[in-house]
Structure formats: structure tokens, C-alpha cells
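What follows is a short report on a single structure.
The other protein chains are all here in position, but one chain of the complex has been omitted.
Chain IDs A and B follow the sequence of writing; residue 1 opens each chain.
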Amino acid sequence: MADACISLTVNGTIHCITVPSMKRLLDVLREDLQLTGTKEGCGEGECGACSVMLDGQLVNSCLVPAKQADGARIETIEAPKWAVIQNAFAETGGAQCGICTPGMILAASALLARTPKPTLEQIREGLAGNICRCTGYQKIFDAVQLASRRSA
Amino acid sequence: MSLVLRKEVVSKVTGQAEYVDDLHLPGMWHGITVRSSIPYGTIKRISFEDGVPWAEFTVVTASDIPGKNVVSLIVDDQPYLASEVVNHLHEPILLLAHPNKYILEKARSLVKIDYERLPEGPRRVFKDYLMEKGDVDRAWSSAAHIIEGEYSTGAQEQLYIEPNGMLATASAEEGVTVRGSMQCPYYVHKSLMALFALPAEKIRVIQQETGGAFGGKEEYPSMIAGHAALLAFKSGHPVKLIYDREEDMAATTKRHPSRTRHKTAVAEDGNLLAMEIDFEIDGGAYATLSAVVLSRGTIHAPGPYRCPNVRVTSKALASNSPPHGAFRGFGAPQSIFALERHMDKIAKALNLAPEEFRERNFLRTGDTTATGQLVTQELDLAGLQRRALTHAGYFEKKRTLAKNGTVKKGIGFATFFHGAGFTGSGERYLQSVVKLHVSSSGRVEILSSMTEMGQGTNTVLTQVAAQTLGIPYEWVTVLRPDTARVPNSGPTVASRTSMIIGKLVERASEDLKRKLSLPPTYTLTQFAAACAAHGPLELSAQFQEPGTIYWDDQKYRGDAYGAYSWAVYVAEVSVDTLTGETSVDHFTALQEVGKVLHPVLAAGQIEGGVLQGIGFALYEKVLFRDGAMINNQMTNYIVPTSMDVPPISVLFEEVPYEHGALGAKGIGELPMDGPAPAILNAVEDATGVAFNHVPLLPEEVLLG
Partner (left out) sequence: MRSHLADFDLVIAQDIAQALRLMANGDWRPMAGGTDLMVLFNAGKLVHHKFVSIAKLSELRAITVSEDAVTLGAAVTYSVIQSNVVLQTEFPLLCQAANWTGSVANQNRGTLGGNIANASPAADTPPALLVYDADLELISERGSRRVSYDQFHTGYKKMELQPNELIANIHLPRPRRYLITYSRKVGTRKAQAISKVCFNAVAEVESSVIKQVRLGLGSVAPIPLRCRQTEALLTGERITSSLIAHARSLIATEIQPIDDLRSTAQYRASVTQNLLGEFLGRFL
């Protein structure tokens, strides 16, 4: 029986759903839970557009099968906890077309959680798993630095 | 004016912005495209093997097309679906739809197509140009120096992070509605009219939030929209057709590969006497936009220099690749790469510093370009060059950058221009229209077909209206481009939006003030009162050519563009002699772009374009087999990451252009032109070796 009954806590809400066991967490979020803020850019774990937090860790949701996420605590861009970083992105011009932005914000948050006052080098490294084709990254770096300064 | 936030930024940073794959319609099915697995030949037989419940599928072939099986663009040679002959690998042959998207790939693998492969014939010429000034042939015998060179550029994939996608509904009664990722709703509209043999009012095209485009969604969306619509029409269900990354990279358009030959006559004192340039691009299997890419590449080939005798011969050739198409710069990055490498070569041959040689030959106000266009604006390229080089510390670094360790450093630059808007009579032909809807409370809605794809169109058009009217930014909104509701303002291409469409918004706003009988200065309250008194209004502005433009399309002479932006880009590089790797350590981008309407958005365009140019120069190689891309995964097609990008210094100068909105000229494509030649000039400075092809990969630097 290929379908699995799984329980996911997504942005604080518990969902019990039955999905094929190998369905990607990305698709479970977008299709079963109608949370379309997490995007697919490559399906290979290279672009980071699908980044979410799984049990507090940044992961590429296009590479996580649903069954492995059973029982996990998931946070997506829709969670109301990224406001400082979101505002920083808005003010510095860190978002252009916006498709990489949700994943980029998650990656930035993960970075600031482990390194609250990152150097520019650390920012570059922390975001290296998120490809942006529009901005040339400069204003994304500015956004992370601004968010870092504003987080006490 | 205070710096406003991007109009749609909240929806983008919260993940609420709706891209086509985020949409869902009741009863929606999913589509997939079955493509040719040979580059050239005839289709003999199509069969459907067991393994999926075929009765549940809708299958569309060319014979299901109600109207014309052609993607309307310019030459109309490209079919929506191949029926007898296939002309390139991955050419669409048939379409499948099913309610379960997860069964589609399996179904695709069970469609068996037998072909008769044919040998590829001679390459036909899609288009050629001859652009001449003076008499090149008489210059050689008297020239003190004649310098020749050959330069080439590879294909480049736009790699918008959101792949192509469309969601269509279609029926004979209701007509066709398509929502999706695109730059040009009216291009799609026109093509769907022909595909379905339906009148304009039965076709509706809506642009969804678009996750990057860069030209890659200028013409291709017509194809995928037609496919989605054909499936919707036959199945009776809405159909969503989204490409995955592999398919998007393999099957859709790329930047045209190019080869340029230069032969230049120079006087002893360094003055250019004659430039003979031969420019060739590979168009792929169908004409699509190749003639226009060729045009722009041709016009930009002699660059921002004063030269009495110029001949440019150019051609776009067919090949069995999937058609190449628009990508930011649109021919200019290719020919400018060649020119700016060649200028350094000439300087070296004459023992002149590259900046001195260029300064001697820069166009000045009152000179004419290679097409005979008079430079009327205040132009001081020497001043721009001086400022850029000084800011980059060029003179000091040229002397002192280390070249004796295992890592050699160098610095190089390029000087260039980029014409904004459609060439010559193009804008007149487009007859773009913009409308304003004004409510009785003074709220203004801008209606145009210009698409926001990250470049800031919505913000800039809003600003122009708000500033012209003296009302708050929040009182102005931009309607989502929907052909049922907005007029045809032309395509969102050619760096024309802020300059040309912004100008229409400015004019319509001026018209509104007149219509409301407002005094020269007024308060917001007075504005609101006037709107209340007048009731809801619609105003319209249509493009009028500034009387001064003259262009001869046959001879390729005259005023090629209404305005040019001018730039000097400086690259500092390190070349690791152990590995051949080149990294850009610092980049300076200085440009004169008319009035900068929004400094943050403008800088964002430059920074993003510079990084794409760095990718073009050093990383992004498309590997072809049988004409199609084989490194079609993001792990194998290398774009720069946050760890690869250098610090980028952006400097603006402003010489307002009276026919551009609030004085603005185009900037979107300009930054693509400078990085590749600046970087390769820097690599030559670092290593002493001249490399004349991009992308320049470590394998070539290390081994030659």
C-alpha cells in the first residue's frame, strides 16, 4: 500500500493527511495544504526556492518524501515569524521577481538563527544554496545585514 | 521624491504572490508535451504502448488545430505541433492531458514515435543586413595600421527561476482564456487568435506574477499557451501545463551564439579610419526573432565611436537547434563583446593605453553614429570613462596588481552604449496605448500591457503618475495585464517600458490635470474635489513619435533609436594559474541613463544584469548534442551563486531625455553588454594572453 497517513504540524497547525508515501513535501504543502508560497525552481535541490524549516532545520522540500516528514514540525514562508527579515527585504530591494524570495527568506532566517551577527562572508556562504537570477545578490546581502542589525 | 517600496513587494516577501503554478481551477487537468527525439527528419508513425489507461487521456496532435498551425510572430514559419517534418530535437509533436499530473511522464514515455532521420541540409539564411557609412574599401591602402580579429560568444540560458507555465480554459462558446508567465500578453493573444481562428474578443490572455523572464518569456509563451489551450479545448477541462527545469532548459529559447570578424584601419595617431565588421548569429530551426536580434547586434557592432567609414555585414543562419530567442541585450552583448575586445587589441598594437585610444575616438555631441544618427544629447564619454576608471582605482591597479605569484590579478574595462526602445520605426509601428481610469475619489488605475517581472515596472509607472499628478503613491495602482481589460502598449522588451510607456503615463496624467481643469499648482484636497466633481474618467495616451526620428529600413541608416544610454564598466579579476579559474574580485558599473526614476530599482537592474554578464563571461556554457542542450540541469548549467558574485559598485549619471518619462532612458538591458568584454580585457591584463571567446572556462585558461 503506497499511500501513507501522515501527521505534519505546519506553521503551528496539525494536519493529518493521506498521501502517497513518496510524494514530495513540496507538493504536499502546495497541493494538499494549499500553501503555495514554497516554490519549485529545479527539482534537484540546487536552487533553494523550495526551502522550508523541518524540525527547525533548513531543508529543500523537493527532496523530502512525505513519509519522512511524518511527525515533523514544518515552517514555511506563510508562518508569521519572518517579519523582521521580510521588512528588510522589502526596504532594501532584496526582492525583484519574487520567485526565489520565500526560499531566500527561510535561508536568511536559518542563517541568522545560528549566526545572529554574520559577516558578509558568512552571509554569502549561508545563502549559497539559494539561486537568485534577478538581483545579483547585493541587495539580498543588504537585507540580511539590515535584519541582523534590527534583531536585538 | 522619497523612495517608495516596490508596489507588489508585500505579496512577494510573504509568499502570497500568485504565479501560474499556484493557481488551481475546479476540474483542472495537467498537460505534458511529447517532443521529437531526432534533430531532423520525418515522422513515420506514432503509437501508444500499454502501461497507462489511455482512454482517460486527451491527446492533441496537429490535426486537432482549429485554425492555423503556426506560432504567429514575424515570419510565421514555426508550427505549434510538428506533423510531418521535425526540424529540431525537442520539437513539440503531440500533447497529453490527464487529471493526475503524476501519471503524465509515464504516459509520455509510452508514446512511441518512429522517424526517418534525414541528413541536415545546407543552412539557410533567415536574414541579412548591410549597414554602411562612408567608403570602407578606400581606407585600407592609406591606413597606418590594419588590425583584424575574430571573436565568438556561446549560447546562454535565461534561467528564470520560475519555469515556463500556462493555465488555459477553452471552449467554442466561451473562447480561450490563458493565464501564465509571460512578458507580452498581446503577442500571445495574436498567436492564439490564429491558432483557434477566433476573433480578438474571444481570446483572453492574463499575465500572472512572473518569476523572471529576461527575454526568455518574450516569444516562447505563445507556444506553451497554445499548447495548454489546445488541451483545454479538446478535453473540456482547464489545463495547467508547467515545464520542469530539464524540459525548460532543453526545449525553450537561448541567447543566439555569435561569431564576429573585425578588420579595422587606424591612423598613426590612433584615429579610427574604417571598420569592417562581419557578424553572424545562429538562429536555430525557425526564424522567430532572429531578424530583430540580428538588427540590434548589427547596429551596436561599431559601438560608441566616431569612424568615418563603416561597413557591417551580418546574417542570421538556421540550424537544427531549438530556435534561439530573446535574452536581455538581444544581439548587443554579442557584437559589443567583439568590439570591446577588439578595441583593446588595436590599442595594444598601436602601443596606446586602451583608455587613451578610446577617448580619441569616442562619439561626442554633434558627431554621427555608424547609422548616420546625429548625437544631440550632451555626451561626454571621456568624462564617464575618467570617472569610472578613477572610481575603480584603475590607473593605480593597472600598475600594481600582482602578476608574479600563482594567482595573477588584472583589471580591464569596456565602454559601450545601448539603444532604448524598438529600432527605427518600430515604436511608431507599435502605436502603443496606455489608459488611466480615475475614480471619483481621485484614485488612479494604470492600464497597460507592460508586465512586471521583477524589473519594477509597476512601481515606476505608479511613480510617474503619482509624481506628475502630485498625489500619493498609494492612490495609484497598476492593473494586472489582461487583454480583456488593458490596451496594447506593446511588448515588455527592448528596455522600453520606463522610457516610452512611462512617457505615455506622464502624458495621460498631464491630460488628466487639463481635463480636471486644475490650476498649475494645487493641493491634494483640490485634486480629490476635482475628481469628485467630474466623476469617473478614462483617459488614453498613444505613442507619438518625437518628430525628429528618421530611419531608413532598407539602407539601415538614420536614427536607429530615440535615445541611447552610455556606460563604462570595469572588472578586476584574479586568475589562478594552478587551476585556470578566473574570479571577479570587484566590478564597477557606471552608466548615463537619463533620469534615474527609482535609485534602488535602477541599481537592482544593474547589479542583476552585471551578474548575468559575469555568468555569460565565465560560467554559463551550454553543451549541445544534436543541436540541443545536454547539460540541462541546474547542477550542470552553472550560474553564479552568492559566493561567486563580486562586490558591485553602481554609479549613475543623468542627462535627462525629454521624450522619456520624467527624463528617463532605458536601463534594463544595458548592464548585459559590458561585463564580458571588461572581464576578458582584465584576464588579458592579468595573464598576457588574449582570449576571444565566452564563456571563458578554466580549461581554456589553463591549457590554452
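Methods note: a contact is a pair of C-beta atoms (placed from the backbone, for glycine too) under 8 Å apart; a residue touches a chain by one contact, two chains touch by 3 or more.
Given the structure is predicted, the values throughout are model-derived calculations rather than measurements.
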item	value
Interface partners of the hidden chain - shown chains only, full complex considered	A, B
Residue among B:K106, B:R124 or B:R138 touching the omitted chain	B:K106
Given A:Q34, A:Q57 or A:T119, the one touching the chain that is not displayed	A:Q57
Omitted-chain contact residue, chosen from B:D244, B:D278, B:D482 or B:D626	B:D244
On chain B, residues whose C-beta touches the chain left out of the figure	102-103, 105-106, 109, 244, 246, 406, 578-581, 583, 619, 623, 630-631, 633, 635-636, 638, 640-644, 698-699, 702-703
Chain not shown, touching residues in chain A	1-2, 4, 20-24, 27, 43-46, 48, 51, 54, 57-60, 62-65, 67-68, 70, 107, 110-111, 125-126, 128-130
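Convention: only the chains that are shown with their structure count from here on.
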item	value
Computed distance of Cα centres, chain B from chain A, in Å	30
Chain B contact footprint on chain A (complex, rising order)	20, 30, 34, 36-44, 46-47, 49, 76-78, 86-87, 89-93, 95-102, 105, 123-125, 127-128, 130-141
Contact footprint of chain A on chain B as seen in their complex	5-6, 8-19, 21-22, 24, 102, 158-163, 209-214, 244-246, 453-456, 600-601, 603-604, 606-612, 633-635, 639, 641-643, 645, 647-648
